[in-house]
Structure formats: C-alpha cells, structure tokens
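A single protein chain has been removed from this complex, and every other one stays in its place.
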Amino acid sequence: METERYARGLEKLTEVDGEGGKHVIESLQHIAPDLGRYIIEFAFGDIYSREGLSLQERELITITSLLTAGGCEPQLEVHIQGALNVGIPQEKIVEAFMQCIPYTGFPKVLNAVAAAKRVFQNQ
Amino acid sequence: METERYARGLEKLTEVDGEGGKHVIESLQHIAPDLGRYIIEFAFGDIYSREGLSLQERELITITSLLTAGGCEPQLEVHIQGALNVGIPQEKIVEAFMQCIPYTGFPKVLNAVAAAKRVFQNQ
Amino acid sequence: METERYARGLEKLTEVDGEGGKHVIESLQHIAPDLGRYIIEFAFGDIYSREGLSLQERELITITSLLTAGGCEPQLEVHIQGALNVGIPQEKIVEAFMQCIPYTGFPKVLNAVAAAKRVFQNQ
Amino acid sequence: METERYARGLEKLTEVDGEGGKHVIESLQHIAPDLGRYIIEFAFGDIYSREGLSLQERELITITSLLTAGGCEPQLEVHIQGALNVGIPQEKIVEAFMQCIPYTGFPKVLNAVAAAKRVFQNQ
Amino acid sequence: METERYARGLEKLTEVDGEGGKHVIESLQHIAPDLGRYIIEFAFGDIYSREGLSLQERELITITSLLTAGGCEPQLEVHIQGALNVGIPQEKIVEAFMQCIPYTGFPKVLNAVAAAKRVFQNQ
Partner (left out) sequence: METERYARGLEKLTEVDGEGGKHVIESLQHIAPDLGRYIIEFAFGDIYSREGLSLQERELITITSLLTAGGCEPQLEVHIQGALNVGIPQEKIVEAFMQCIPYTGFPKVLNAVAAAKRVFQNQ
C-alpha cells in the first residue's frame, strides 16, 4: 500500500517537476532519504494526486505560495519549471506574480520574476 | 484619467469583493482615505483589471498568498467571499488550501480553513 | 496499510495533544475531513512516530517552530498543552520561549508567553 | 551596574510606552519575570538608550518593523501609543504605514491602520 | 495623466535610488515591463511623492521594512544606497538596524549589516 502511494507520487512528481524534481530527491539520498520519500509519498502521492483542481491550478497555487513565503527561490525555480511542464505559458506565470503585488509588495515579486528569468533562459 | 482608473477599480472591487470590499474602504474613510483609494486604483484598477488571468484564477492566487503570509485572516475572509462571488465553489476553495499543506505546513492551512468556515456559515 | 498509519497516528495524536488534538480534527469534520486525516496520518503517523527524538524533544521543536512562524496562536496553545501532556514542566516551556528571544525578537516571545499563560490557567 | 542598566531602561520604557509598557511588564510578573527584565534592560536600557537616532526615529522604525513582521498587533498598539507619547502626530504615523505599502502589500498595512484606529480612539 | 504619474515617479526613483533603481527597471524590460512601470508609477509616483514624511524618513522606513521581511537582500542593497543618496550617513543606517534587534532578533539584523557592508565598500 505504501508502495502504491510512493509509485503514484513518483509518477506525479515526474509529470510535474521532471528532472528538477528528481534532482531534489537525489540530493537528499545520503543525508535525509526519508525527506525525499515524504515529498514523493505525501506532497505528490497524497496532495498532488487529489481531485478538485487541475495540475495547472495546483502549480499556480504552489508558485504563489512559494513567492509569498519568500526565501524559497530554489523551490520556486523547480516549480516555475513545473508550471511550464504542465502547460502554463511563460506570460501567465509572470501574470500570476503580478497578481501578488498588492498582497506581498514589490520585493518578493521582484525575487520571483528574477527566478522566472533564470528558468526561462534555459528553455 | 485618474478618474478612469478609480471608476474601473471600483467596478472591479464591487464585482469581486461586493459588500466586504466596500466595508473595508468605508472603514478607512476618516483615518486613511488614500489607503482606500490606492486599493481601488492600484489593486483593483491596475492589477485586477489586467488581462492574462481569469477573475477566478486571480482569486485563487490571492487567497493562496494571504494563507501563506499568515496573520491576514480579515483580508482572507474578504477574499474567500470574493472567490465565492466570482463563482469558485466552496469545495474548490478548500482544495486550494489543501494544495498549500506541503508548502506552508498545517497550521496556516488550519487558520485558512477556519476563516473559510466562518465565511461559508454566512452563505 | 493506510489503516496502520492512521491508527498509529491517532494513538500518537491522543498521547501528545489529548482533547485539544481531537477537537481540531472534529472541527474539520464537515469542511475539510481530509485535512484532519492528513494531520493524523502524516504529522502524527509518519513524523511524530519516527525514532531519533523523544516526544519531549519533538514538542520542544514544535512549540519553537510555531512561536517563530507567528500568527499560529491556536496551534501553539494545543502544543503547549501537548508539551505539558508529555511531561515538560511549565518552567521549561517558558525557558524554551526565552531561548528564542535572540532569534525572533521580543514580540513573538511575548505572544507565546501569553498563549502559555492561557493554557497554564486551565491546569 | 546591572542596576544602572535596569534603571536607565525603566526610565526610557516609561518615557516611550507609558502605561502600556508598564502593563506588559506586569503581565509577565508571575509567568516570566526575566522576560520583563530583559525588555527593560536590553530593549530599553541598551538599545533605546543609544545615541544616533532620536526617540521619534526609533519609534518610526519600531512600528515599521512590527507592521512588517505581522501578527504583532498587541505590540503594535503599545508602540503606536509610544509614537504618540514621543510627539509623532497621528497623521505621520498613518503616513509611515502608507510608505510600507510597496514593500509589504496592502493586508499588513490594513492591519496596522486598524490597530492605529483602536489606539487613536482612546486619546 | 498617467504620463504625469510616470514622470513624477521616474524623477523620484532617480533621486532616491539612482543607478540601482534604473538597473532594476531595465532588468524587467523583456520579462515583466509592467512590473517596472508599476514600481515607477505606484511605489515612486504615488507613495514616495506623498507629503507628510521627508525622503530620509521614507528611506528609514523602507530599509526597516526590508530588514524585517527577510530574504529581500537585493532590494535592501538598492535602498541602503538610496538612504545614502538622500543624505543619511552610514552610521545612522547601521543605527536603524540596531534599533530592530529587539523586534526582529539578531539574525535578520546580521543579514542587513552584511548588505550594508557590501554597499558601503562601493562608496
């Protein structure tokens, strides 16, 4: 059963985050393998696999949450790539960041746009 | 021109936040009237009036940002009502909060669900 | 298997948070039952059930994280009670908050001590 | 010597925060008396007693920091009163909050203006 | 009219942030030009151009807000330079950061002083 959650999560992680997601999990291999396992089982196997929101909506929500939290640029880059992977166009990602200005102020939006710039340059 | 931004913003504020939005602006009348004006002109006249995202997507992004920031329960209640006003069903609002669990942890999601509960009870 | 995680988590939740924990889960029953289920399965079934830290150490870490995050007073009260339940004396809970002063500043510590005061009064 | 820091801090606390400051210290008497002592000795005896900034500038900085942190409304109310005590007019306090809009977004400024409204009503 | 806000904002941005401000706007040219326009029109044309606070007071408030938010070091560097540009001496910038210690704790103040060190070295 745990195997089912793990398999479902790994498939979802690969679908959303692709190479970036795999790289995060691998980087945890020696120091905190269970952290990687929980990301697969819980974040992707439980949460991302739920019904009620499209994958595009889930990525919009995730990049919004990471922009707002601040200090999560590495994860923001992985999920900006994830947003592109599930079919959100570059312009819409930037537009989502624009919508946050009244709620987070300009500095966090500037940081998120800088992260997007780094990701878009590798497309 | 400023009049145009103000009129466009007021229309958008009314469309999205309805009575809750008007109440916020009125509460600022004597102490900080320009704050209310900037919310109308900038947040709604400039940002909410942009193309590139549907109003439903803008509300999803806004409630996600408010949940993640924390300590913004009054504004979260206004925008949960706003999300209902633009046609997002209750289940989808809760589902958006569920998507945040891996990125914000449980406590902020619990606070957001409690805010949703207060708003839903008044429908 | 899922049943095992759920059962293990419920037992741990009851051991740590007692009535306060059950009350949180029940309050989610109609609006977001899966949120309650994930708290039981993941937070308590997976994380709290791990080896490597005592329950007292886990509660110290949890109340420190909630104090530092800010705006999580309801959850802080539940876990201050949880800290008492697993045998941490009142003086040590306050001392843990004192240790945070250099890292969070006084305001968040004042909020946490106020939460502790409310919990201690009900003992 | 410690007595000197304490005496200097208590005088400064009384000058800045008046009754509100004394009330905070008294509320800590039974649960965390050292917390009150550190606020007097360190926050007021060491930091507020430094040269290089006027008391008005220190209060401007303090209310800005509390607005930006979020979730510190009780402390914000004490220091809005403190800002009035050291001679900052109500309009300037509100104007300081307006200056934060581009950096924190509207929600935290709305929370700070609501706190100011509560304080100003008691003048 | 919009032209008036833009022109007024650009003049203010140049007065406060000088080259650093222009560089931020230019870096947004291809990815999010409207973000740069809103910074000029709203942050500088609307907010920085208001009466009621001197430019020195506005910069004190801005660097305090950025220090407290955390994770905004690039913007903090631009506005530390801005604080110097409007005539705040280096010692007073550092003293403003010292005033934040009781409210934010040491780590964020250490980050801000490190940013100041980088800016001061280029004078």
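The chains carry the letters A, B, C, D and E, assigned in the order they are written, with residues numbered from 1 in each.
Here, a contact is a pair of C-beta atoms (placed from the backbone, for glycine too) under 8 Å apart; a residue touches a chain by one contact, two chains touch by 3 or more.
Computed from a predicted model, the values in this text were never measured in an experiment.
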item: Chains in view touching the one left out; value: A, B, C, D, E
item: Full-complex contact with the absent chain, from A:Glu4, A:Glu19, A:Asp34 or A:Glu91; value: A:Asp34
item: Contacts of chain A with the absent chain, listed as residue ranges; value: 24, 27-28, 31-32, 34-35, 38-39, 43, 66, 69-72, 74-75
item: For chain E, the residues touching the chain missing from this view; value: 70-71, 94, 97-98, 101, 105-111, 113-114, 116-117, 120
item: Where the missing chain touches chain D, by residue; value: 1-2, 34, 38, 42, 46, 50
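Everything below uses one rule, namely that only the chains that are shown with their structure count from here on.
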item: Same or different residue numbers at the chain A/chain E copy interface, by half rule; value: different
item: Centre-most chain, if every chain is reduced to its averaged C-alpha atoms; value: B
item: Identified repeat of the D-E interface (over half of residue pairs identical), from B-C, A-B or A-C; value: A-B
item: Euclidean distance of C-alpha centroids - chain A vs chain D, Å; value: 39
item: Centre-to-centre distance between chain E and chain B (centres being mean Cα positions), rounded to whole Å; value: 28
item: Sites on chain C at which at least two other chains make contact; value: 34, 38, 70-71, 101, 105-107
